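The structure's right below; bear with me while I get my questions together.
In this view, the complex is presented without one of its protein chains, the others remaining in place.
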Amino acid sequence: MSSEPLLRVENLKTQFFTDTGTVRAVDGISFEVYEGEIVGLVGESGAGKSVASMSLLRLVENPGEIVGGEVTYKGETIFGLEEGPDGELRKRDDMLSNEEMRDRIRGNEIAVIFQDPMESLNPVFTVGGQLREFIELNRDLSREKAREEAVDMLREVGIPDPEERYEEYPHQFSGGMRQRVLIAMALACEPNLIIADEPTTALDVTVEGQIIDLVDDLQEKYGTSFIWVTHDLGVVAEICDRVNVMYLGEIVEQAPIDELFYDTKHPYTDALLDSIPRPDRTVGELDPIEGVMPEAISPPSGCRFHPRCPDAREVCRRVHPENRVVDTTESAEPHRAACVKHDAFDVGYDESPPLEKEPQVTSEPDADTEAGVTGPGPGPGPGTGTGTGTGPGSSGGGGEGSE
Amino acid sequence: MGLLRYTTYRFAQAIPVLIGISILTFVLANLTPGDPVRLMLQGVEADQEMIEQIEAQYGLDRPLYERYLDYMAGLVQGDMGHSFHRNRSVSELIASRIGPTLLLVLSAYAFALATSIPLGIIAAKRRNEPFDHVSRIVALIGVSTPSFWIGIMLILIFAVQLGWLPSAGLVYPWWSPETYGHDGYVEHFVETIRHLLLPMIALGTLQMATLMRVERTQMIESLQGEYVKLARAYGVPERTILRKHAFQVAQLPIITIVGLNLSTALGGAVLTEFVFNINGLGRLFYDAIVQLDYQVIMGITMIIATMFVIGVIITDIAYAYIDPRVTYGEAE
Amino acid sequence: MAVGETQVESGAEPATKETETGWRNTLRKIKQDTTARWGLYVITIVLAITAYTLIDGNLSRLTFGAVSDFTMAETLPIFEHPERLPPPGEAETNLPPAFHADGTMSHPLGTDPNGRDYFTRIVYGAQVSVSVGIAATFLGLLGGTIIGAVAGYYGGWVDDVLMRAIETVYAIPPLILIIVFTVFVSGGSPDVMYAIVGVGIAFIPVFARIIRSEVLSVREMDYIEAARAAGVKDRDIILRHVIPNSFAPVLVYATLQIGVTILIVAGISFLGFGAQPPTPDWGEMLNTSHGYMHSNVWLSIWPGLAIMITIMGFNLFGDGLQDALDPRINE
Partner (left out) sequence: MSDTVQDPGSDRDPDGDRSVIGSEMSGEDVAHGETLLEVDGLKKYFSQESGLLSGVSLDPSQFPPIEIGRNRVKAVDDVNFEIRRGETLGLVGESGCGKSTLGRTILRLLKPTDGNIYFKGQDLADLSGEALRQKRAEIQMIFQDPQSSLDPRMKVGRIIEEPMRAHGMLDDEGREARAKDLLEKVGLDSRHYNRHPHAFSGGQRQRVNLARALSVNPDFIVCDEPVSALDVSIQAQVLNTMEELQEEFGLTYLFIAHDLSVIRHISDRVAVMYLGNVVELAEKEELFENPQHPYTEALLESIPVPDPRQRDARGVLEGEVPSPVNPPSGCRFRTRCPRLIAPDEYAWTDEEWAHTRAFLRAVKRRTFEPMTAAEIEAEFFGGELPTGDAGEIVRRAIDHVATDRGDAGAGVGAETGSGTETESGSDTAGGPEGVGHPNVDWADATELLLESFARQSICARERPAYEVEPEYGTEPHFAACHLHR
């Protein structure tokens, strides 16, 4: 691992400005990606991991906007703000322009693999044509060269009979095969970093296994770095070198893979590990995390996990812990966690009385966040609206026509 | 191979529909209370003997199903009956009138497509910007205004007030310039266009407005697709995304709409021909209705319905040709 | 199993959650939507005028018998009777509108070739156009709902047969079908009532297709299967689940379809196969004015504007409703 990271993210903040308020989807996350490693970004749905990964490419869609922090890639500023003469924050001069992002970064330096292989390919173009277009664009190859490269890449990712299948359309491919095509797209552009956003979630286990193996092999061969976004701790354990655990827009724990599983420092990670059934051994009783993750529109005061945390004390309600080094591994890598129970935080956790909690066995409570915002601290506005699923489950999209 | 098979299949599928239409028109024409002959003879002095004679000539004294089978037998041979008022065969009449109607409808479609698609795309790209608002208002007016009134207004402005364009009739490009006393083909062409312009806009405005709205929505939806996101993430320029990635997918519903809207366009042709005094099928239909010339009415209804069915089939085939996901040969 | 205090209750959620249904939500969204609001204003005004003229005409008939042509219009200073021809020579014919140099304020939109007040005729014209539009759409909706729901829910050969029949009707352009129907069924003397039935029939296919595709998508929902698995009877499933859930998009479509209906009915009247003179109807007025295109331009302008504004109202409202009900936009 070289000392200079390939990608450095510092205090990145991305917010969505909606009618009902500002959603702090990503709220000050920092991490690095070094050359040749696979970094995991783990969390449940709503944790902000996908938004975070799209922010790295400056591809956040309206009404979302990156509002703070700094993203540096190979010394170039992908995003950065500075204070202008009138005290206003403005974009730094050395920040890459939109054209530079498009021509130099997206695709040829940082490529992505999306979650949904069924929707990510354009249904009316041939698979080969789409692959060829991206190669042509990002590697400055002629049409013929790009085509050859595309066929080679299809073979490389294990698509049988690539010459034939080059001419076929996405609907003629199975989900696993489409995901291979997306991987081929990412690799064919020869980027240094690939952001894989839940690339195996939509796939069956055996196909997932095939894909993970494929990525493992190819990563070794090409030395590409990966940011692997997922909710599945099994996949993380399988493939990642280092892991960032996200909860409600923040990174709560950051550690090398082995330490994360065997020397867990944050209660959320701990609870997550305890709540999943295991394929390799029979677990008698699952120990679920109480409640549901509150919405990012009005996060709890203090530590955002405190309402669901088994170790929560009074101080957790008041103090908002930043992600801090709490331990160092044998290989001198830092192990960070955002939990005040560690000595690195000296805020009087041990003396603080435990939080009184209501008995809430299995209901997914949504009110515990406001169970009592008694303490001072930067508490958000009143109550959180949680427990609501999505909008009125309208059958939707009427009209005619199938397809 | 697949496409050919699909085409055969679609045309085969149309046969029952066409039979259905013939039954429907036949039943409608015979729904009339009382005697169709008396209806036809309204305003004509006729004695009982003459009525009976006509009844026998039209076979009206025989049961309905026999008459229908006769009519069908004729239809298959291209015989659509006889016009009582004009004393000509219906097929002949229709053949002489179909040209102007086709010219009108096709040019209206050309006008609608040429304007709606670029406008719709720009509106989608500049969603919620002034251009979008203006084009949406134009489209709204377009779908809310009767085509015949647009025709009247156009005549009032461009023919009556300004005197720039003729207010009635068409110049048929397939007739020789001499027929009109035109001085060569250039003038013939110019005159054709000058006559066509107002009716084309009158009939095409509704189509333009409908297509523009659909194009805009489809483009907006397509631009939100995952594949567009992917293209962006791979550094594809916005212009290419708009013209290629998003556009190609957004076209598919437009094709379907174009086919289905033929129904409105053919109906609208009746009104437009009435306003602009064009001697097409629509005008013939109007006259036949006024005269209750019922074999002509049936003939025109059959022909217009057939034109619509063929139009829909053509767009279906075009769709199947463009969309790789359509599997030929399977129903629906 | 201990059941603790449940937390959903505790203040986090506004009380409206208790009762807010899809409909209420929709209404709220319509109120927020400028487009829908404007449409609603136009529709309200047009409907108010229609209601007024209907009450006016019928009241006078109730009070004074059908023969009497006395109406409230005459008791109120604003309106004259829309149909009654003034005695020859008494009224000025072909007066231009008030803003014109030759116009007078007593006839804001001028008079027609018979000397009748054009403003009154335009106002009364709403009655035929709007009521025909709504009645015919309702007829089509009713027929289409029955056919579409049956075809969609049962599927199989029932669906096949019904859909082929629907396709047949659909293949004849509505305007043609309605004219043929109206003229033949009326035995050569067309009238508004025949037009309503004709339009209703012509629009059954449109509604049947929409309803069917809605029913098909609702039928795939798990809650329908859940109801079947629970042993709920077919009839109850259709009544309690399928129809309520497939109706919302249809309602939007019906609103937009009212505009189309008015458009078509105007066309039929314009050709002379709908409302007959002296009934004041916008389409019929355009037919009459067609002959005066060179002598009195104004006669052709007002009815067309009236049609356009009315249809725009329904279209605006329909568009707003559609946005409010579209889950994709709600996200």
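Should a chain be cited, it is by its letter among A, B and C, assigned in written order, with residues numbered from 1 in that chain.
Assume a residue touches a chain if its C-beta (ideal position, glycine included) is under 8 Å from a C-beta of that chain, and two chains touch if they have at least 3 such contacts.
Since the structure is predicted, the reported quantities are computational estimates derived from the model, not experimental observations.
Checked against the full complex, the candidates B:Leu4, B:Ala168 or B:Ile322 give a single residue touching the omitted chain, namely B:Leu4. In the complete assembly, the contact with the undisplayed chain comes from C:Asn245, out of C:Thr111, C:Thr168, C:Asn245 or C:Asn296. For the options A:Leu59, A:Met118 or A:Val292, the residue in contact with the chain missing from this view is A:Val292. Interface note: of A:Val71, A:Leu96, A:Ala196 or A:Ile212, the residue touching the hidden chain in the full complex is A:Ile212.
In the full complex, chain A contacts the hidden chain through residues 44-45, 155, 158, 160-161, 163-165, 168, 174, 176-177, 204-210, 212-213, 231-239, 257-258, 260-262, 271-273, 275-280, 282-283, 285-289, 292-293, 361-364, 366, 386-394. Along chain C, the points of touch with the absent chain fall at residues 1, 3, 6, 8-9, 13, 17-22, 155-157, 159-161, 221-223, 225-233, 236, 240-241, 244-245.
The definition used in the following text is that only the chains that are shown with their structure count from here on.
The chain with its CA mean position farthest from that of chain C is A.
Put simply, the C-alpha centre of chain A and that of chain B have 54 angstrom between them. Chain B and chain C have Cα centroids separated by 24 Å. The set of chain A residues that touch two or more partner chains is empty.
Each of the following residues of chain C touches two or more other chains: 328.
Against chain A, in their complex, chain B makes its touches with residues 225-227, 229-237, 245, 248-249, 252-253, 256, 322-326, 332. By the touch rule above, chain A contacts chain B in their complex via residues 57, 59, 101-103, 105-108, 111-112, 114, 116, 119-126, 133-134, 137-138, 169, 171, 182, 185, 189, 401-403.
Chain C contributes residues 164-165, 167-177, 179-181, 183-185, 187-188, 259, 263-264, 266-267, 270-273, 283, 286, 290, 293-294, 297, 300-301, 303-304, 307-309, 311-312, 315-316, 328 to its touches with chain B in the complex.
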